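All protein chains but one are shown in place.
Let's look at chain A:
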């Protein structure tokens, strides 16, 4: 399998090909994830006016918190970029440090999101309140779930980096998690614009 698509019968049976295959596979996975979010966005757009005479986002959402969490997530995307730069310089300590910073920023984003949800539920906007809120919680929550999974994943990679250092395998893993992290950032831009800015502003 190692030399499957190489043009020469090289004697290098190492991991290089396998790693690039996995990276390509992850790009394809992200296409499927784009479709997943696209379906949720479409659902939200179809249902955004179906509020069943209940509260809407403009009544309850506090934009300051949303703007803060947006900046936190954007910053974490930036720090995960810094982690990649450290990796390419072979700086293991810097890599781990910046990955940890990214994960912590992600964690505070999730903390703010959970708080926001609790606040909204207190104000009487539950997932069962109306189609509007069903679509809202599902779209925003699915993004949050992705970020949460990313945090656990990033932590696992940090532990592996600490144990094994920068190898072709761990390098591929960092590349993939950083792709995923930037992707979630991009999705958030759309969530922020469509769900928050256009609803509230």
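Miscellaneous remarks
The criterion applied here is as follows: a contact is a pair of C-beta atoms (placed from the backbone, for glycine too) under 8 Å apart; a residue touches a chain by one contact, two chains touch by 3 or more; residues count from 1.
Rule of thumb we're sticking to: contacts and distances are computed from a predicted model.
The subunit not displayed here is recorded in UniProt as "Quinol oxidase polypeptide I", chosen from "Quinol oxidase polypeptide I", "Phospholipid/cholesterol/gamma-HCH transport system permease protein", "FAD-binding molybdopterin dehydrogenase" or "Dihydropteroate synthase". Per the touch definition above, the residue from A:67, A:114, A:156 or A:186 contacting the chain not shown is A:156. Of the options A:89, A:122 or A:164, the residue whose C-beta touches the omitted chain is A:164. Within the complete assembly, residues 1-7, 9, 11, 13, 21-22, 24-25, 28-29, 31-33, 35-36, 39-40, 43, 46-47, 50-52, 54, 127-132, 134-135, 137-138, 152-153, 156-157, 159-160, 164, 169, 173 of chain A touch the chain that is not shown.
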